[in-house]
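Omission of a single protein chain aside, the complex is shown with its protein chains in their original locations.
In this document, chain identifiers A, B and C correspond to the written order of the chains, with residue numbering beginning at 1 in each.
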Amino acid sequence: MIIFAALAVLLPFLSAAAGLLGSRWPGHARDEQGDERANRRAAWVAVVPTGISAVLAGWLAATHGAGFGGGEVLTSSPSGGTGNGGPGTDGVTGTLTVVDTGSIPISVGLVVDDLAATAGVLVTVVALAVQIYSVGYLRGDRRYPSYSAFISLFTSAMLLVVYAADLLVLYVGWEIMGLCSYLLIGHWWEDRANSRAAVKAFLVTRLGDVGFLFGIFVLGAAADSFKINDVLAAVPQMSSGTLIAATLLLLAGVAGKSAQVPLHTWLPDAMAGPTPISALIHAATMVAAGIFIVARLYPAFLAAGPTLDVLAVLAALGMLGAALAALAQDDLKRVLAYSTISQLAYMAAALAAGSDSAAIFHLVTHGAFKALLFLCAGAVIHAVGSNLMSMMGGLRKELPITFVTMTIGFAALMGLPPASGFFSKDEVLAAVEQAVSQGPLTDAAALLLYGSALATVAVTGAYSTRAWLRTFFGTRPIVALPEPAPGTARVIETHEAPATMKWPIIVLAVPALLLGLVRIADVHWGTAGLSVAVALLGAGAVYAVWRSDPLSDPARMLGPLRAPCERAFYVDSVYQWVFARPVLALARLVVRTDDRVVDGAVRGSGRVTLGLSGLVRLTQNGNAQLYVTGLLAGVLLISVGAVMFG
Amino acid sequence: MHVVYPAIVSALLFSIGVYGVLARRNTILVLMSVELMLNAVNLNLVVFDVWLRDRLHGGQVLTLFVIVIAAAEIGLGLAIVLALYRNRQTVDLDHLRALAEPSPPGVTATSDATPGTDPAIPGTALAHATSGDETAPSAAGPERTSGRREDS
Amino acid sequence: MTSLMNWLPIMLLGVPLAGAVALIVPSRPDGAAGGRSLRVHGLAVSGITFALSVVLAVAFDYGDAARVQFETDMAWIPGLDLRFHLGVDGISLPLVVLTALLTFLCFVYLSWGKADGPGQLLRPAPAGTRPRALVFTLLVLEVGMIGTFLALDLLLFFVFFEIVLIPMYFVIAIWGGRARRTAAIKFILYTLLGSVVLLLGLLLIWAQTGTLDVIALARAQGTGMSRSVQIIAFVAVGIGLAVKTPMWPLHTWLPDAHTEAPTVGSVLLAGVLLKMGTYGFARIAIPVLPDGAAAVAPWLGAFAVVGIIYGALACLAQRDLKRMIAYSSIGHMGFVLLGFATLTPVGVNAALFGNIAHGLITGLLFFVAGAVKERYGTADMPALGGGMLSRLPHLGSLLTFACIASLGLPGLAGFWGEMLALLGAFEPAPGLSRPLFLTFMAVGGIGAVLTAAYFLVMLSRVTHGRPVDTVHVPALAGSGPAEEAVAADYGTLPLTGTSGAGAGGSADEDDSGRRDGQPGPRAAGDAAGFRDVMRHELVAWTPLVGLILLFGLWPKALLLVTDPVVRTLVGAP
């Protein structure tokens, strides 16, 4: 069984390698035809292994769910690695080899349990969708082969995170995901802004990752093993200080990867990448990795109360702030990006409130509907040729399929029944509501969280409605389109997208609409009613404002808050002033210091030597009398010495 | 006769000679001071010869020899001084700096600014040694440039 | 068979030495044929050496990596009880193979391509690059480098340690860039100064223990030396090695030397020479002087983390590509030293891993940076403009790969050294202050972020964006926004040879023209100057890429070799 997990991880990796090295092989034809051939080859190389991985992941989920757990252990080590895997807490582990590091060994191994199986399905399905969608979206792009290879690499890394049985192995996948994210955001690197966004994404997440690594160290050292199962088993023996330190450090990585306050700023900028990437990696999968990790190590978090409080406060801040920011954006993709931050904060809230199942449920449904929303947005942008909503309007007639599917997506986002978001958000809210009375959180944090969550429901309704109305209703302003920048789209024809783009949308609309029904039995109707009412309140307010003047932006209802919201409360500027500029100034200072002080000391020592020799050389002035004087003085000294000591 | 008296006189004369050699600028005066030193030595030789009653009269004979050598020395020395004077128009010791290191740029040395004189000097090694490279207009010229090349 | 195997270390030294000596014998004047035979000669000699090192690696008994194998122990100077003692164990084996590999790849790089390609130094004599001398110098360099890693006698170690300096001096001073004289003199004076201190330390050890045998000294674990003597000896030896490593603040020779050295010189300098310093820590300083190490370790760690941060910050504001990579070496060596400073098996493992990884990655980086410099005629980043990925896609991709490996991405070799060093700092050896090392760890973590920052910023500047036809915009390339504006302006202009290109190119032709006796790459036109990765470059670089991937994905391959030795040396169970 583990070998299938291993295959699921390795296949995309091999496909990435093949895609990078082989798609232009043989011959380096750089003409139109060569490009097309290469793209076609790359598409097959990318899609097929991802598809197989998806099947494998699905099979893993199915068999594991069907109770094969703990049966099968595979040792697939080529060089005598020890396969000491066995039934863990509730899953199958397999260890390929153990790497001795000198202290705590790293065991290269995989584990499949409920959580991993579920997440694996989500990842592979989304990856498959993005691969297929990209074939159409990036038709004719010369760099499609590398692009698809990076997605494959990403898939592989994410699957590694999902299936990893060892925290350091997990970290490997975790970082490679960050790299892929960097490479994909920077896909259109001709534009400096894209390049900057890519760098920012990588750096911000890496900042969190360092904390994450240290958290792993703390946990690993306390448990004397990096194996997740061992760590979780050792949690009860750990001191609370250790746990709090470890989980807070882990939280840094989670905040970075899942774009939570205060490390969220990279996500809106990451929308500079191609839309499929924004949709599926930066909305559905990679950003969910942080939530996934918390769920993975949930016992450790549950045992560390203060960490959950911190998480709750961060989530509360993040969900409301991001939702408000979303309300003021003009760029459709940025609206969705801020919405992603807000929804991820919901998941974090559920985790903080003590319900990891609600978080994972919301993760899955959010993956589905947010992916749907982004792909629809991609279709819209593809059609309009601009990211800005002020360029859109009245598209429901021209893009009927996109209109329908995106409506489903927005409904799910707002949490309107029967869309999937309704059920998952209801569970989250119920969990948070419960946390107010009981649970791991302190009262203040829980109250703050609950209030924030409700407010966010309203604001979510508002910005969803605003985006929906401004995109599909009203009339399209007649503006002379500028030359398309290389970050947007190739074609500017207002009609439905090609089939490879259309079908993933339609397919994704189904789970976005129906996924929630599996948990229909668990709905807390009271909470649900309240949430729907609040959401409709927000939506209604926006609609009322929009009705009064369909051409202008309903965001004007924010009044003086609008500017701060649009700039996302100036967090970027603050970071710019607090971190980026000082670091750069420090760097320049260091270079100057290095030249003047450190190297100056070196050169100075040389110069002092030369100067001293110059001084000595002054006596060598050619005056023979001086020489004789010195000679005689020396003889005198010697004779005095000889007389006195001889 | 106490031996100390002539010995002290000779020591003082010698020191005076030392002072003259070190302090006088004119080459002829330096030669004179050298003579003073030689005479101090002579006095010593004589007094020790007398004191030790040397059967071979080594001290006094040696004094005679020294006097002879001093005469030869003064003859040669004056010849050199004359050659020097013909070449440089000066006999001042501190203007004769051909022994100097080529000074680094910036440090001004009191080198002789005498333009190259008649190269048809009697071709003795000494003339070459004192006046530096005959073919160059100034002794410091080529050496200074080569020195700078090494510095950089 | 065994006795034959025992000759391997001597052959590893003898083959390049014989190859070098053979070059002294005068032969036909260096014509075109002479040039070709020279290429074959260098390639063959280094190839045989590399093959021998591979044989060594294959014949090595991995089950007993802690034992010194293939030992050769002969009297050298009997009067002083100096012995010619060579051997290989788990610490030195990877470095020997790395050295032989990098030298071989350098020769591949030099010999394989067309003689008139950019940056080719092995050109027939009329062009005046003294190919025979270059081959000779590199082979002597190889003897010194391999000898350093094989030596098991303190003075023999020192002799090889010093032998390396002279050829490297000539490599920089003869085949280097514009300011090569200064850089070479700085290099040799600085490192010689360090060597003197090292020698004093070694002599102190000798005077106290009466033996120079590394194995015996390591086994004694410092008995026979009082604590204060050990501290003094460690400081002396440590300073000598730290100059070579280089440790902040003894690093300033490195950027100059790297900037001016030719490509092969940079590669060997970064790939092997720096390793000699760290190897000395693992071989001599820590095992022989455990008490001294324990006392000095906090200082070592402090300097190491300062070096990490300092190197990263210096890189962030660097303009010159090669200089930036040189400063990045300081940061990476900081991680290596931090690993040593923890005095734990994991830390020392990390250091040794980081050593090898840095040799591979920085070797590759310098190869690529050298290729960039040869094509553009400059390594000044503002002058390079941007858009390398579109102008030279393969070269740009390789540069990206090397940078990403260097910033310590998991899955590539650079990660494990850094990660394990931080892990070591998390739990330093008993007796060391834990809070202090936790601080080191945190600072090191920030350094890792900064490392990523400068590499990504560099990639963003150089590989991203649109290519600017005029690579020289000296007056306008001051600040970021201005530079972009210029880039954008030129991007829209028709890409004809503007006056700026002609004027800017001339300064640089002075250099290349003088060195090559031929028109520089810019004058030869874009067709010749901007060829993407060429065959000989690909051949030379692919093994490095492969090994970076291998060690990144399968760190056990290296840890398997080093871990047993480290455990015995550090004295852990």
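Here is the rule we use: a contact is a pair of C-beta atoms (placed from the backbone, for glycine too) under 8 Å apart; a residue touches a chain by one contact, two chains touch by 3 or more.
By our rule, contacts and distances are computed from a predicted model.
You can't see one chain of this complex, but its UniProt record names it "NADH-quinone oxidoreductase subunit J", from the set "NADH-quinone oxidoreductase subunit J", "Peptide/nickel transport system substrate-binding protein", "Monovalent cation/H+ antiporter subunit D family protein" or "Sarcosine oxidase subunit beta". Within the full complex, the chain left out of the display contacts the shown chains A, B. Seen from chain A, the chain kept out of the figure touches residues 623, 625-626, 629, 632-633, 636, 639-640, 643. Residues 1-9, 11-29, 31-33, 35-36, 39, 42-43, 46-47, 49-53, 56-57, 60-61, 63-65, 67-76, 78-83, 85-86, 91-94, 120-124, 126 of chain B touch the missing chain (whole complex, contact as defined above).
We take it that only the chains that are shown with their structure count from here on.
Think of the whole protein's Cα atoms as having one middle point; the chain whose own Cα middle lies nearest to it is C.
Note: centroid distance chain A to chain B, computed from Cα atoms, is 90 Å. Shared contact sites, meaning residues of chain A that touch two or more other chains, are absent.
Contacts with at least two other chains are made by no residue of chain C.
By the touch criterion stated above, chain B contacts chain A in their complex at residues 18, 21-23, 93-94, 96-101, 103-104, 107, 109-111.
The touching residues of chain A, counted against chain B in their complex, run 614, 617-618, 620-625, 627-629, 632. Against chain A, the residues of chain C that register as touching in their complex are 186, 189-190, 248-249, 251-253, 310, 313-318, 344-350, 386-387, 389-390, 397, 404, 409-411, 415, 419-420, 422-424, 426-427, 441-442, 445-446, 448-450, 452-453, 456-457, 460, 463-466, 484, 487, 555-556, 559-560, 563, 566-567, 572.
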